[in-house]
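Note that this complex is displayed minus one protein chain, with the remaining chains in position.
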Amino acid sequence: MIVSGAKEIITTVIVGLVLAYGLPLGIDTFTLTVLSIYALLGLSLGFIWGFGGILCFGQAAFFGLGAYAYAISAINFGTPWIPFFLAIIIPAIIAAIFGGMLFFGRLNDVYLAVLTLVFTLILYKFMNVTAGEEYVIGKARLGGYNGIPGFETLSLPWDPSEYIYGDSLFYFSFTLLLVVYLGLRWLLRSPFGRVMIGVRENELRAELMGYDVRLVKTAVFAIGGGVAGLSGSLYANWAEIVTPNLFSLGQSAEVIIWVIVGGAGTLFGPILGAAIMGYLKFLLGQQSLIDNTLVLGAVLVLAVLLLPRGIFPVIVDAFKRRGWKRRAPANRPPRGRRRRRERRDEQ
Amino acid sequence: MKIDRRKFVAGTTAAGAMAFMPNVVQAAATIKVGSILDTSGIFDLYGKPMDKAVTLAIEEINAAGGIAGRRLEKVAYDTQSNMALYTQFAQKLTRQDKVDVVHGGILSASREAIRPTLRKSKTLYFYNVQYEGGVCDRNIFATGITPAQQAEVLVPYAIEKWGKKIYILAADYNYGQITAKWLEHYAGQNGGSVVQSDFFPLDVADFGSTIAKIQEAAPDMIMSALVGGAHLSFYRQWAAAGMNKKIPMASTTLGAGNEQVVLTKEEGDGILLAYSFSKELDRPENKAFLAKWQERFGSTDDIHELAVATYQGMHLWAAGAIKAGSVERDKVVEALESGVSIVGPTGKITVDPKTHHVITDVHIVEVGDQKMNVVKSFDQRQPVDTQTVCDLSANPNDTTQYEIKI
Amino acid sequence: MNNSIVVEARDLTVRFDGVVALDAVNLKLQKNELRCLIGPNGAGKSTFFKCLAGMQIPTSGEMIVKGEPTTGFDPYRIARLGIGIKTQVPSVMNGLSVKENIWLAARRTNPTKRANKIVSDILDRLNLGDLASLEVSTLAHGQRQIVELGIVLAGDPWLVLLDEPAAGLTGDEVERMISVIKEINDYATLIVVEHDMHFIRRIAKMVTVFHRGRVLIEEDVDTVLSDPVVRDVYLGKRQ
Partner (left out) sequence: MDYAAVVIVEILYGISVLVIISAGLAVVFGMMRVINLAHGEFITLGGYAAITAHSLGLPIFISILIVAPVVVAVFGLIVERLIVRFLYGRLINTMLATWGLSLLMIGAMTMIFGNTTTGIPTPISGFTLGRYQMSGYNIFVIIMAIVTVLIVYGVLKTTRAGLIARGAMQNPEMANAFGYNTSRIYMMTFTAGAALSGLAGGVMAPLVGLNPASGANYIAKAFITVISGGTSVVSGMLSSATLFGSVSQIVTFLSTSVIGEIALLVAAVVLLRLLPTGITGRFLKDRV
């Protein structure tokens, strides 16, 4: 499971450079930018689900919060960089508070799923009714259904007239994707990361070892929220408008599809899943023969039935039999342990 | 004429290159009209007929000899009712396809998503949709009807007919909020009063408690600016409670997507509306338009206000370009600002040079037997709402969407 | 209070939907004692064990560890008192290797280097060296019991709670378990919940017998095992 750190950094950077030069030859950078942003969002869910064992049905909430945090603070500050960091910190703090509430209440499984879903729905509904003049944060009108357009986008810190836009926004987003990926890999290798995996594997045992599982999960959730927020803030820069649809059920569903298709339990899988599905969606948008939602749905159903581990682990298995930790097919756990084991069986 | 050496070299090189690529020559000769609409997803009810309108208008213009001798070519993208795709496809239209004009956008959010892109790339933009008004930007022409144009004629008519106490129901977003303000404004001017305004997000489909509240308030009429499929339930539940027999209703939105056909006769009859278009308009231009549409697409059932606005927006742009003798943005804008008008299915429409909105006829119609029957027509109404905030001849660099304070 | 008493239960009562699982149980444990809890199924011994381990909140009554009330503590707080717990069905991290399992337990109280050292000591001590890098899910039930014991030991506990440690072990493994238990008892207090009479006979000193949520008898092992009431209850109830 653990490749040496330096080797991994070098591999990631080389692969990253190759992709950064290669991809724009085939696909326009505007699309690539949004694929990188989706990949970051997928990565955030892949991290908390695959490694923290927290299945969040409302990851879009933190994506949307990041985008709104960016837009609102960019209008108020008039400069892009403070908002850029706020868009990471605010969702992370909100995730910590909300996650803390859930995990300290010892909510699990389907109950966790329903509450994260409800959380997104509340934000979605709330943001949709903020069209009135009374909904203002500082100088920023929340705008309701129409969202917030017209905020300052990222520019060079030393030259505010030079916008990070077009190709450079792609390179910026792609670099951040690599940095976050490496950062999360590093985190997983750290003692905290191992405890986190321990918690995913067996919460009770982690507790009996003396780890405060609630705290660990809250921290993991907050990190996931921060990464999703980052992705949301990049999205705001890309789209130059934020709307309540960022919080929609569909957005949350898509993230889960990316992770499932790419492979939960890996970090690279969700990135791959997001890129593939995002591009597929884009391609589907250019034809009108078959409905796009239908294809996405069919992909998800087939992925769950045929490739429950996702594409990436299957590819890795095909290429090298050794080196990747394969899960032995889990036997039916004894009755008493079924609930606890359930999550693992599902990955 | 002095020939700049560099230009000359560039010119000959380009000509040389073109000789090997005959397609490029042809493509350069056509005028590219970008169209960006939701022709799938939840807004396709609006987008599909608008897309047809673009096609029909292009065919007509080409049949009449094109613009400055050049034919038009449609470059269309389906944004699938997804706001993110708007920016994506707008980039594609301006950077890859390098279109000469963009018509499209349905929701205000979609317009605001692409407006900066089109402005930055100096691509002329036509937004052909009934909307809340207030956009003040020299790069955009908004050819749809705005709330004041409707409220100005509808409110006094309804007050005279039904009484003074008005209960407003509106969709909870910019359009609904602003429309409600204009309704209230004109109610005040005509001696009426608004007893209550309720706003509903677009996905609210249950109006039971609202209907009870309305009865408690006992108004003389309902003014509705409800929008979209979920809100259609209101009219149904209103009729189910038997209220349509007791309290009459007027609306600035019902029918824009042909909703009068979805409602039954019992549910829809008697509702008053104000639009620039109705299929029942008795004008030769309208009859000709309906006949052409029938011939081209087989049925006129799907035509609605927005499709007609798109059709007229295309022709208005073409008239400007023909007058300018070019499709170059600045020339077309100047030509249109000089006061171009066309006569379309709705009657005469003229560009208001100060606001880039249109002066149009407005008709009060009454829903009857699933049709929009014209009861009274008002000629050449100014876009008074946008005019209160916007003067592009004085401030040509303005790009704001104003929220109009009344 | 007597300093040598390390665990004390006062009137511990647990009710599930009207069923009384524990009925005002009182129990005291001396330092360095090895106490076995026995009783037929449903007698309350496992419920008692869970109350002690923080896995069950008692309806009423108190649990006191080293003079400090621990009633209603979460398992991690119990563990942080220096109590090692092995549950009835092996609770191990199936997707991780044997080594990683033990390392996680050692790392909580020690810096990384020291934790690594502890892991290799324990692997030696439990003869787990060969299995160190295998994923726990691939091991046999008995081997997982041993791994779990390793996890418990890695936390360096002064009080060890073992729920049915001999279940599913092969003969050799039972022997190893017995010797480890005795070894632990040299420096730590132990509570062992067990069904297997032969196993009890091999390790026990003091035995507490649970019956219908109450303590039936608390005596040394020979007295208990020869007690006719115990035999009756035990055998009668078992079938």
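Think of it as A, B and C in the order they're written, each chain with its own count starting at 1.
The rule is short, and it goes like this: contacts are C-beta pairs under 8 Å (C-beta built on N, C-alpha and C of every residue); 3 or more make two chains touch, one makes a residue touch a chain.
Everything quoted here is computed from the prediction, not taken from an experiment.
Student: Considering the complete complex, which visible chains touch the unshown chain?
Tutor: Taken over the complete structure, the missing chain's partners among displayed chains are A, B.
Student: Decide which residue listed in B:Ala84, B:Ile140 or B:Val204 touches the omitted chain of the complex.
Tutor: Touches the omitted chain: B:Val204.
Student: Which listed residue, B:Ser121, B:Gln215 or B:Thr350, touches the chain dropped from view?
Tutor: Residue touching the chain left out of view: B:Gln215.
Student: Out of B:Glu152, B:Asp172 or B:Glu337, which is the one that touches the chain we can't see?
Tutor: If we include the chain that is not displayed, B:Asp172 is the one touching it.
Student: Mind listing the chain A residues that contact the chain we can't see here?
Tutor: Answer for chain A: residues 55, 101-102, 105-111, 113-115, 117-119, 121-122, 125-126, 128-129, 249, 253, 256-257, 260, 290-305, 308, 342-343, 345-346 touch the chain left out.
Student: May I ask you to list the residues on chain B that touch the chain which is not drawn?
Tutor: Looking at chain B, the ones touching the missing chain are residues 40-45, 172, 198-201, 203-213, 215-216, 228-233, 236-237, 239-243, 246, 259, 262, 264, 266-267.
By our rule, only the chains that are shown with their structure count from here on.
Student: Give the label of the chain whose average Cα location is farthest from that of chain C.
Tutor: Farthest by centroid: B.
Student: By C-alpha centroids, what is the most central chain here?
Tutor: Taking the mean of C-alpha atoms per chain, the most central one is A.
Student: Per the centroid of Cα atoms for each chain, what is the distance between chain A and chain C, given in Å?
Tutor: 41
Student: Distance-wise, how many Å sit between the C-alpha centres of chain A and chain B, to the nearest whole number?
Tutor: Distance between chain centres, rounded to whole Å: 38 Å.
Student: At least two partner chains per residue is the criterion; list those residues in chain B.
Tutor: none
Student: Would you pick out the residues of chain A that each touch at least 2 other chains?
Tutor: none
Student: Considering only the defined contacts, which chain B positions touch chain A in the complex?
Tutor: 39-40, 77-80, 82-85, 87-88, 91-92, 95-96, 107-109, 112-113, 115-117, 171-174, 176-177, 199, 201-203, 403
Student: For the complex, give me every residue of chain C touching chain A.
Tutor: Answer in residue numbers: 53-55, 74-76, 79-80, 84-85, 87-89, 91-96, 100-101, 103-105, 107-109, 112, 135, 137-138, 151, 155.
Student: Going by the contact rule set out above, which residues of chain A touch chain B in the complex?
Tutor: Against chain B, the touching part of chain A is residues 28, 30-31, 34, 125, 128-129, 131-133, 141, 143-147, 149-150, 238-241, 243, 245, 282, 285-286, 288, 291-292.
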